[in-house]
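Every protein chain except one is present and positioned as in the full complex.
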Amino acid sequence: MNKSVFLGVVAATTMVAGVASAQATLEAVKARGELICGSNTGLTGFGAPDASGNWVGFDVDLCRAVAAAIFGDPTKVKFVPTTGETRFTALQSGEVDVLVRNSTWTVSRDSELALDFVAVNYYDGQGFMVKKDLGVSSAKELDGATVCIQTGTTTELNLADFFKQNNISYQPVTVADDSEAQRQYLAGACDAYTTDASGLAASRATMPDAENHIILPEIISKEPLGPVVRHGDNNWGDIVRWTYYALLIAEEKGITKANIEEVATSSTDEEVKRLLGVSGEMGAKLGLDNAAFKNAIAAVGNYGEIFSANIGEGTAINLARGLNALWTQGGLQYAPAFR
Amino acid sequence: MASELSFVRDKMLPPSAPPVREAGAVKWLRENLFSGPFNTTLTILGIVVIYMIISASLPWWLNSVWNAGSLAECRDIVIASAGEGATGACWAMIRERWHQFIFGFYPPDQYWRPVLAFGLLVAALAPVLFAGQKKNMSIILGVVAVFLVVTLGLAGAPVGAWIATLGLLGGMLALAQVQPGKLLWFTALFPALCFWLLWGGSVWVPIVALMGFAVMGVAYTALVARLGPTGSALIAVFLALLWWLFIDVPLTQVIDGMMPWGLVSVDSDQFGGFLLAITIGVTAITFSLPIGILLALGRQSDMLIVKTLCVGFIEFIRGVPLITLLFTASLLLQYFLPPNTNFDIILRVIILVTLFAAAYLAEVIRGGLAALPSGQYEAADALGLDYWRAQRLIILPQALKISIPSIVSTFIGLFKDTTLVAFVGLMDPLKGVTQIVRADINWKGIYWEPYIFVGAIFFVICFGMSRYSMHLERKLKTDHR
Partner (left out) sequence: MAVASDVPKESFRLSMLIYDTRYRSITIQLFVLVLFALFLAWLLNNTAVNLATRGKEFNFGFLWQRAGYDIGQQLIPYTNDSTHFRALLVGLMNTLVVAILGCVLATILGVIVGVLRLSKNWLVSRLMTVYVEMFRNIPLLLWILLSYVILSETTPQPRDFRVTDEMAAAGEAPAATMMLWDTVAVTNRGTNIPSPLFDRGLGSLDIGFMTLNLTTLAYLAVIFGSIWVNHRILTAARTQQETTGDRPVTWWKSVLVLLGPVIALSVALGLHMEVPALTGFNFQGGILVAHSFTALVIALALYTAAFIAEIVRSGILAISRGQSEAAFALGLRPGRTMNLIILPQALRVIIPPLISQYLNLTKNTSLGIAVSYLDLRGTLGGITLNQTGRELECMLLMMLIYLTISLIISALMNLYNTSVQIKAR
């Protein structure tokens, strides 16, 4: 009995300060002194801890940028690994402040789950990978095939819809995670592996015989992946959204981690000056420091740098920019005006 | 008549050597392996099975690679040394990541703290397991001291911690010689010490929290003469609750402001691997023991409502899989608690696992209670002891002693089940850490090695515990039949 009371005390003393109300995520984060970011339990290139326990990856860097914007320090962020089942609940319950974890923006998640997708940091689509010697060149030839698919995602709904629309049959093999799917696919337990095209490319890049595998041309869905916040705290959503856009604008304007100090002092471009807090009060309008976005860019680099450091060409994952190139280069990444 | 006999043997002949078939290795083989057609078949089958297992896995073990930076490198080394198509174990992954399997993301310069907590855990268990046996207790304490001297050195503990540990263990050794019963106080204080060592932070947090128990004890002794046990216990608990709810936190802050002594604070999310499994397992079993005892007593009680509630709780918890309780911790607890309370997932999981273990322990202890002859209850009543005194002095000591082996096996089961926390996103050694390692581009596609490594450690721990509990069972057998 006494010990159970003691447990309550332990609980009370180690309690993470709860989110006070729907409007105060920023205050809660500031009071706590660190940002809590919901991450993947481990997805190559996008978010996983390295040998010394530091989280690295494309999504992780966005979290670090937000932390840098709030605190001026990209290390003041804690990563809470979430699974496909627990991620949205963790966000709704206030366990995490922002979820950056390959989550697809859908209308039901926006409405029913009371979440806000604030931006799209990666445009993706669901594709198929097959072995070359299978002799298949289109997903529509996959009649009767066995398809490996991760559970707990939108991909299983897309897959069911696609095969139904084309009036062909398939045998689903559900797998728990990305590496398990890859093992099954390589062992030949499924003819095709379907997930987001970025995931396919990442898998393919790490295979010992990458040239023997092809990614089929059909992209059967739109998978806009982006950071998610709770419904109802617009200021917090704005902070995450504009931190992300700041990284995009930085790429557009050629501001990098290396030259940011130099640009801040020498630039005559008014938008750059506003972005870096040299003129205007943009940071303060969001409840942050005026140099917030400068700190964010200085901490992790611009969007292009994050991309090429974690998943871009030259890394082991070797993804092309594709849809995620800037709008000026034929892609979809387009930041609204910073004024 | 005797004289007619020409020869009388007056001493025994030495026994002649047994036939070859009945002596030595041949006899043993005949008796143990080939005593009949059926047994011979079984033996041959057994040999075939062993041969198949060895021939299939031996090359893989022999081609082990210990030094490589990635799985691809491992494969290259194996092919270079053993030829095309050969397979080999890639233990280089374990070499690079072993610390994550053991400690998770615990800061490396603080590894001495979990190690120390683990060593002291054994020291704290000794007085319970060896009540009154000076010799065994001294041996255990000595072993712990040697273990800690070595491991703390390896883990790079600060000199202060080293000296404090040796001083503490030395003091306990000395106390074990004079008043071994007093060592139970260390056991009682250990949870607070362990909490502080693992999570760090201000030293005053556990001390001020423990002072709540002091408040409870003082209030009880002061009031018991006037109000009787029930009333004074209620008031004492109430006062202690007041202490924890209203005085604890501000007082801690005040003292900490004056004397900011403490360790580097470590967040729960940095726990992982076997550290997490042991933390969850040990915490849950510790806290579930008192709850389990109360539930067992409640289930045996004459009071209908109390009994019904206890039975309902026990049967509900035992009737659903642990995994649904873990999902409750992760998905549902936030619905049941007041809005905006939020504490970390490890604590929520520990609470649910504690409830889970409590229900199972309640059944184990109920078994112990039922095994006591009813004469013991009657004798207690005859002595005029009231309910709690009878339980405390007569019934529970015996019932708990009978249940120790089952408690240990419950603990083993619980410890194995801690692997399930991976499904709510925690870094258990088996699935959580393995998944993280596989997400590293260098080790993508490694399957057998982490499973074998983690399985071997689990086996050593659980097998050791079960053997020890069997030993304990034999030793505790004091029944007079």
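We just call them A and B in the order they show up, numbering each chain from 1.
Quick note on the criterion: a contact is a pair of C-beta atoms (placed from the backbone, for glycine too) under 8 Å apart; a residue touches a chain by one contact, two chains touch by 3 or more.
On a predicted model such as this, the values are computed, not experimentally measured, just so you know.
Asks: If the full complex is used, which shown chains touch the chain that is missing here?
Replies: Over the full assembly, the chain not pictured touches A, B.
Asks: Looking at the full complex, which residue from B:217, B:339, B:373 or B:397 touches the chain that isn't shown here?
Replies: Spelled out, the listed residue whose C-beta touches the missing chain is B:339.
Asks: Of B:117, B:172 or B:412, which one is in contact with the hidden chain?
Replies: Hidden-chain contact among the options goes to B:412.
Asks: Would you indicate which residue among A:43, A:66 or A:145 is in contact with the undisplayed chain?
Replies: Only one listed residue reaches the unshown chain, and that is A:145.
Asks: Who touches the missing chain here, B:121, B:140, B:183 or B:454?
Replies: B:454
Asks: Which is it among A:27, A:73 or A:156 that touches the chain not included here?
Replies: A:156
Asks: Kindly note down the residues of subunit A that lie in touch with the hidden chain.
Replies: 22, 84-85, 88-89, 92, 108-109, 112-114, 134, 142-146, 151-153, 156-157, 159-161, 164, 170-176, 180, 183-184, 187-191
Asks: Please output the residues of subunit B touching the missing chain, sorted low to high.
Replies: Looking at subunit B, the ones touching the missing chain are residues 31-33, 35, 39, 42-43, 46-47, 49-50, 228, 230-231, 302-306, 309, 315-316, 318-324, 327-328, 331-332, 334-339, 381, 384, 387, 412, 416-417, 419-420, 422-423, 430-431, 447-448, 451, 454-455, 458-459, 462-463, 466.
The working rule: only the chains that are shown with their structure count from here on.
Asks: In the complex, go through subunit B and note every residue touching subunit A.
Replies: These residues of subunit B touch subunit A: 72, 75, 96-97, 100, 104-105, 108, 191-192, 195, 199, 205, 209, 212-213, 216, 237, 240-241, 244, 248-249, 252, 267-270, 286-287, 289-291, 294, 327, 330-331, 334, 340-345, 347, 351, 354, 423-427, 432, 435-436, 438-441, 444-445, 447.
Asks: Within their complex, state which residues of subunit A touch subunit B.
Replies: It is residues 1-16, 18-21, 41-45, 48-53, 78-83, 85-86, 89-90, 92-95, 177-179, 182-183, 186, 206, 208, 316-317 of subunit A that touch subunit B.
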